[in-house]
Structure formats: C-alpha cells, structure tokens
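The complex appears here without one of its protein chains, the remainder shown in place.
Showing chain A:
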Amino acid sequence: MWVYEKKLLYPVEVTTCNPMLAKYLMEQYGGADGELAAALRYMNQRYTVPDKVIGVLTDISTEEFSHLEMLATMIYKLTKDATPEQLEKAGLGAHFVNHGHSLFYENAGGVPFTATYIQSKGDPIADLYEDIAAEEKARATYQWLIDISDDPGVSDALRFLRERENIHSLRFRESVEILKEERDRKKIF
C-alpha cells in the first residue's frame, strides 16, 4: 500500500515553451531505460529476492514512480499550450494525431513502451546486476538529456534525477555485497 503526497519529489520549473525538449524527455518517461521500466522492474523482482534486499527494491521502485511523476510534469508543461503546428515542428505531429495533448508511455522515437524492456530472471545475482546496469544506463541517458536541454529549469531537475541514479546503483551494489555475506552461512552456524 502506498501513501500519496500531493507534491513532487523535487520542484520542476519549466521556463520555455519547448515541445522538442518534451519529445526528448519521453526517452526517460516510456523508454527502455526510463523511469517506468525501472519502477516496474524493481516492483516485480522484489517478490523473489532474498528477504534482506526486498526493502531496497520496494523503496527504489517507489522512488522511481516519483521520478516518473516529475518527468510527466516536465513533458506536460512543455507541451500543454503548444499548437498542433508547434507540435508538428517539434516532431510530435504523429503523437498529437494519436494522443492529442495527452502524455503516453513511449520513447523519444515514438516507440510505445513494452514489457520486454524489463527482465526478471528469478536469480538474485542476475536480477541485481540487471538493476545496476539499468541505473547506469539511466544515468547516461540523463547526461545526454542535460547536454541537449536548453531550459535551465529542466536541466536542474535532470541533474537531480541523474544523481539519484548514482545512489540507486550504489544501493544495488551494496545489496550484492549483503548477499555475498550469506555465502557458506550453513557452515558458520
């Protein structure tokens, strides 16, 4: 069960009308290494990992949903008042025809989200290493988004999100170390 707080994890300020930037941000909204994929991946894997690391996966998944909400806010603000002509110029013509001004889970190239973006192998080490890789890929995606963004408010939020990926990666690495301590436990006791 979750308790919802009606505020964002980190304030999102958007200073320009820039539907093109919104299109790029969709990579982290509905892309393979995006926040939706991350949240769903961890929330699903959490059931079949050893007890000691269930909490890490649940907590990080929850935080990823709060990141998803920040991305949604940015994309919404960047596109809400754009005319169909402006959207078309930004490469969002096909998006507008299908979805109007609403958001949709698709990547920057317009490819819709698919469950094949995530994995669940049922082997704790395989799953945690996938999670570490996912965090590093999300960090890299944020770097390229920061490089391409010309909106200082959006860039500020993206830098915050990028730093969170670093911490998540560390937490998953620590989870691997915790499991390594379980090695040969039967013999010790």
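The rule is short, and it goes like this: a contact is a pair of C-beta atoms (placed from the backbone, for glycine too) under 8 Å apart; a residue touches a chain by one contact, two chains touch by 3 or more; residues count from 1.
Definition applied: contacts and distances are computed from a predicted model.
K.L.:
Refer to UniProt and select, among "Aminomethyltransferase", "Branched-chain amino acid ABC transporter permease", "succinate dehydrogenase" or "Spore coat associated protein CotJA", the name of the complex member that is left out.
P.N.:
"Spore coat associated protein CotJA"
K.L.:
Among A:Leu8, A:Ile132 or A:Val176, which one touches the chain that has been omitted from the display?
P.N.:
Selected residue, touching the omitted chain: A:Val176.
K.L.:
Give the residue, chosen from A:Glu5, A:Asp51 or A:Asp147, that touches the chain omitted from the document.
P.N.:
A:Asp51
K.L.:
Residues of chain A in contact with the chain that isn't shown?
P.N.:
So the residues of chain A touching the missing chain come out as 50-52, 123-125, 176, 179-180, 182-187.
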